[in-house]
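Structure record follows, encoded as structure tokens.
Removed: one protein chain of the complex. Kept in place: all other protein chains.
Letters are used for the chains, namely A and B, taken in the order the chains are written, and counting of residues starts over at 1 for each.
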Amino acid sequence: MTLNLKRLAVALSFISFTTASFSQIDSTYVEEEEDYSMYDDVEDVGAITTYCSPKIFDLSPNRFLSIGYDVAGNGALEASTEGAYKPDAAVTRNNNSDLSYHGLRINANIPVISESKFVWQVGAGFNQSRITTDEIPNSNASNRYALLRELNAGLTNINLNTTLFKPLGEKNFLILQLLAEQAGNYTLGSSTDGPSLENTKYSGTAIWGKRPHDRLQWGIGLSRTYRAGELNYIPVVMYNFTAENRKWGTEILFPAKAFYRRKMNARNILLAGYELEGSSYRLYNTSFTSQNIELRRSEIRLRLDYQKQIKGFVWAGIQVGAIVNYSYNIDDLDTDNKDFYRGFFGDQTYAFSNTLGPMPYVNVSVSLVSK
Amino acid sequence: MKLLQSIALCFILVSMTTSCFQEANNSKEFIINTVLVGSGPLFEGSNTCQVEISSNIADYIKENNITTEEIVDVTLTSASVTLDSSSSKLVESINLQVFSDNFPMQNVAFANVDGNEKVNLEVADVQEQLKDILFDDKSYIIADATIFEDLDDDLNLNTELVFSINYHKQ
Partner (left out) sequence: MKKSITLMGAIALLFAISSFTSSLVSVNAGGDDIIGLWEPSNGKARVKIEKIGSKYYGKIVWLREPIDPTTQKPKVDKNNEDAKMRNVPLRGYRLLKDFVYDEESKEWSGGTIYDPESGSLYSCVITMKNDVLNIRGYVGVKALGRTDTWKRIKLKKKK
């Protein structure tokens, strides 16, 4: 009996010593070496599908949070008097002023769900335009300066947005973007001059696309948008591409924006192109015939956009360019203050037919990004 | 009087703050010589060798009358690996990393061997927490050696790491 116990103890000692030595590292421990070529030949144990990525190589960084300041001016504003102007009518514009604006821009895009098979982001934006025009006489009776006084109150745009990206297998995908915005000369927090829920403008874009490989992503879709200053329904084309040498590419969502991208290295990117920005701004309680009017504001921003990593995930950006005005007309609203649809082919008249000359602009920003 | 007291308080606060961020005005070299062994057979591609460092850096600074509080940082100034003549033709590149149980792994040096027996590695510009790693209870050096072809024998990497202990002495 005793002898068996001893044999058992010796056997157990051998096994346990061997096991114990593998659980520690001593000064001569070396990792088991292996033939890397054996990793060519594998079989699956798990069962998951491969999905296409929402990105391609070298796209400009996705911004979680961005804070910037925008300065533009001086543009020559030529405004008509209040009237009824057909869209293509010849108009005499006598109310001239130099106009410039500046303001804060804050944007946030937070991933709610971010997985291989589904991405859902929600975001919010704040865009301020503190408008300055030529000095205006104090006379309130003069209609000539009434519009300028309204504009001098400044314009604010706040929005909530959401983006859904759904891959359909390895090569195809769907994108859905929705936006709700409040744009106008309101005062945040005011009970009388604050934003009104009934004035919320809704936009959206739906795209079906393909991602044939890591350097190309294209799609076609439809958009309901206010970028041209008023409500329009337009087709959209997406084309994000990176060249094989990884030095240049494109980031296009036509007609909203189109950029040529030049990558100096992983931390310095230069974009050149344009972006169409705009919305329909509600001017409240004005001195005009219909107290509430809509400024159909839209501009094409031609720019060079230089983005650079500062440290880690913090990037700085500077945009330098020119703003070419697309629309600065104003519509009267009817008695129930409801907006209406004109589109590209409607002939409803404008209350003010204005033009705004080109102007230079600069935008500087700091962002928290993910590449 | 109150103004004087305020000025004195400000001075004290500034002194305390700047003392936390004092720049090094002295340095001492600290050398680790060790052999990282890859036990054969090894295969074409990346092979890992690792060793636990007996760095005795704590004893070293004590011998040199340096306290840990005086140390501003520890940086790797040079790294070299000596191979035997057969290995020097087989090894394509060496990537050195250091880490410890409580601090993250750092890539500290890399070189393409190019057939040389004595290989001076390029030391990383970005070096973080080397002081913490060396002073930790258990620290390790990993060498990922990429070789051109299979090797039946052991691979010996005679490694010398030269650190600079940068400290501030009043």
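FYI, a contact is a pair of C-beta atoms (placed from the backbone, for glycine too) under 8 Å apart; a residue touches a chain by one contact, two chains touch by 3 or more.
Owing to the predicted nature of the structure, the values given are computational and were not obtained by experimental measurement.
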item: Interface partners of the hidden chain - shown chains only, full complex considered; value: A, B
item: Contact with the hidden chain (one of A:88, A:115 or A:336); value: A:115
item: Residue among B:39, B:116 or B:146 touching the omitted chain; value: B:146
item: Absent chain, residues of chain B that touch it; value: 45-46, 48, 50, 92-93, 95, 97, 99-101, 104-105, 107, 110, 112, 122-126, 138, 140, 142, 144, 146
item: For chain A, the residues touching the chain missing from this view; value: 2-3, 5-6, 8-13, 15-17, 19-20, 23-25, 31, 34, 36, 38-48, 50-51, 53, 57, 64, 110-111, 114-116, 119, 244-246, 265-267, 313, 368-371
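In the analysis below, only the chains that are shown with their structure count from here on.
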item: Separation of mean Cα positions, chain B and chain A [Å, integer]; value: 44
